[in-house]
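Every protein chain of the complex appears in place save one, which is left out.
The letters A, B and C name the chains in turn, as written, and every chain counts its residues from 1.
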Amino acid sequence: MLEELKQQVWQANMNLQKHGLVVFTWGNASGIDREKGLIVIKPSGVEYDTMQPEDMVVLDLAGNQVEGDLRPSSDTPTHIVLYRNFSAIGGVVHTHSTCATAWAQAGKSIPAFGTTHADYFYGEIPCTRNLSREEIQGEYEEETGKVIVEKFGQKNPLHVPGILVANHGPFSWGKDAQDAVYHAVVLEELAKMAFYTCSTNSEVKVMDQLLLDKHFLRKHGKNAYYGQNKL
Amino acid sequence: MLEELKQQVWQANMNLQKHGLVVFTWGNASGIDREKGLIVIKPSGVEYDTMQPEDMVVLDLAGNQVEGDLRPSSDTPTHIVLYRNFSAIGGVVHTHSTCATAWAQAGKSIPAFGTTHADYFYGEIPCTRNLSREEIQGEYEEETGKVIVEKFGQKNPLHVPGILVANHGPFSWGKDAQDAVYHAVVLEELAKMAFYTCSTNSEVKVMDQLLLDKHFLRKHGKNAYYGQNKL
Amino acid sequence: MLEELKQQVWQANMNLQKHGLVVFTWGNASGIDREKGLIVIKPSGVEYDTMQPEDMVVLDLAGNQVEGDLRPSSDTPTHIVLYRNFSAIGGVVHTHSTCATAWAQAGKSIPAFGTTHADYFYGEIPCTRNLSREEIQGEYEEETGKVIVEKFGQKNPLHVPGILVANHGPFSWGKDAQDAVYHAVVLEELAKMAFYTCSTNSEVKVMDQLLLDKHFLRKHGKNAYYGQNKL
Partner (left out) sequence: MLEELKQQVWQANMNLQKHGLVVFTWGNASGIDREKGLIVIKPSGVEYDTMQPEDMVVLDLAGNQVEGDLRPSSDTPTHIVLYRNFSAIGGVVHTHSTCATAWAQAGKSIPAFGTTHADYFYGEIPCTRNLSREEIQGEYEEETGKVIVEKFGQKNPLHVPGILVANHGPFSWGKDAQDAVYHAVVLEELAKMAFYTCSTNSEVKVMDQLLLDKHFLRKHGKNAYYGQNKL
């Protein structure tokens, strides 16, 4: 069942490790089959070195486990909230990558300081509010998803493909699981660059909106002219 | 004698190098056989590239060398104090990993800033007081262990699996030698994240106690639901 | 056509990745055949892992594509402006390397703090002004080149082989494509060292002009005595 998607999601999880985004098992990637309404996600706490495509877990969007002997990632309810609210996305990634997590722990959104940022994120990378005591004591992982959705508002998820959860770390997403991994790598690099930028100039200002528009739109949307897709 | 434990302790020492926690010979891991009351530890100043399982040294808890041609790690008396005082632990690791050592040199405990921390350490990672002149001039390595125990107080060692010794560096521990290595890796990563966090927001506050409870308890204790152990 | 130059430019692009200067496809190198008035450049958005020498694109200095099935790097007009204005250069490189980009985002030139800098850059590494709204909305990539030339002034491009574009990142150049890569590596290392230098001493001053002269001139010019070229 969903063998191709399992293979993709497994590969996406392995790529998290390859890109240096995870220590031990601290990360997870998932993908969705929108037609069937089923998601495939990494099992909880399994080591990357031994994980196989057939270990991936299948669930429906109500959170019922449809296939797999292993328990799914404990963050699964967060992934599900994102899939239910962001209909354009096909993959979700969560990591504790060093610099992105530091910004999340600092409780600060990452400002758009340059064109590297503007090439992928159309504006700042938002940081959520803290969860309330009720949210922490309730369905915590699901509430984490809801707080992301609340902070995200009406933005296009494919135009701002990631967010920071305060005191926790980054979530990213994309057209599919691999695209979500791609954005997790970008987010960590932007967090690192932003750290060095602020350290080098404590009074640095965000970039000009027009330059942000220019760079985002030369890679995205109908007039894009970056890459080979339109030649 | 204790061939399996020697193999485990040797592997744990090799893993310190694999995880990038040691420069040259700056680190040591040990394990204990509680039934026999014997510990196995790395020899002093031997290079990782040539070290073999049979080079591991066996001592009793009074510090008497029971087996092995090589002198044990000079930090052995510190390990012994930890084994004698923390009956739940089965392995100890000491490193001079970069960021954890920097916090120790700065003389500051590492505050709990986020869920990565809360997943493993139930509260701040304490930093000891400086040793007194008498302690330095006396049985220095043993006194180092005593200062750790003094600072640690009545906490559960498996709930706070590591500490910083002021002006020195981190010690960590766990169920066995490999678990102590695992916590040494976590401690270094937390120290690095905390550095970036404080640099990004000089007025950052520690995380909500309730969120700390939530994350620690979802991985530890009788209601844990992270990983595969309970499925 | 230009097979040798294509091979060189391909190798230069691959070396960007080898030296850790690029994430994904975020960089490009080009070279020029001055006699023929033709430049060879990396195609846009192609992954390094699959890119071959024959994928390189050939253009004339008016920007007309002379050979190649793929679209050239979107930064090609910037490269062309540099070739047209800096007649001594034979290669150009653009990256988003972490620390150099951070200085560009901070909007600050990198001061000459020591002999590592002076060995390659005869004075500070300049940072351009921001582009105007008209420049961003006009021929953006070409205007980027013009802003570089404006800031650079009458300096010898082989004496200051790189620059930072504000809110964007570094461009470097050299005698050929490989030399431009060499200077991209140097620029990133100087940016990193300058970050640590300013963090360590917030009131640090630039180096003595005489020491700058001494180091630059012992490696460059008619009295150079570094390396093997004159023995």
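In this section, a contact is a pair of C-beta atoms (placed from the backbone, for glycine too) under 8 Å apart; a residue touches a chain by one contact, two chains touch by 3 or more.
Computed from a predicted structure; not experimentally measured.
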| item | value |
| --- | --- |
| Partners of the unshown chain among those that are drawn | B, C |
| Full-complex contact with the absent chain, from B:6, B:79 or B:168 | B:168 |
| Full-complex contact with the absent chain, from B:14, B:70, B:158 or B:224 | B:70 |
| Touching residue (missing chain; options C:11, C:85, C:130 or C:197) | C:197 |
| Contact footprint on chain B, counting only the chain that is left out | 23-24, 26, 43-46, 69-71, 74, 96, 98-99, 101-108, 130-131, 133, 136-137, 140, 167-169, 195, 198-199 |
| Footprint left on chain C by the chain that the document does not show | 113-116, 182, 185-186, 189, 192-197, 199-201, 204, 207-208, 210-211, 214, 218, 225-228, 230-231 |
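We take it that only the chains that are shown with their structure count from here on.
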| item | value |
| --- | --- |
| Neighbouring chains shared between chain A and chain B, ordered by label | none |
| Interface sides of chain A and chain C: same vs different residues, half threshold | different |
| Centrality ranking, top chain (CA atoms only) | A |
| Separation of chain A from chain C, taking each centre as the mean of its C-alpha atoms, in whole Å | 33 |
| Multi-partner residues of chain C (at least 2 other chains) | none |
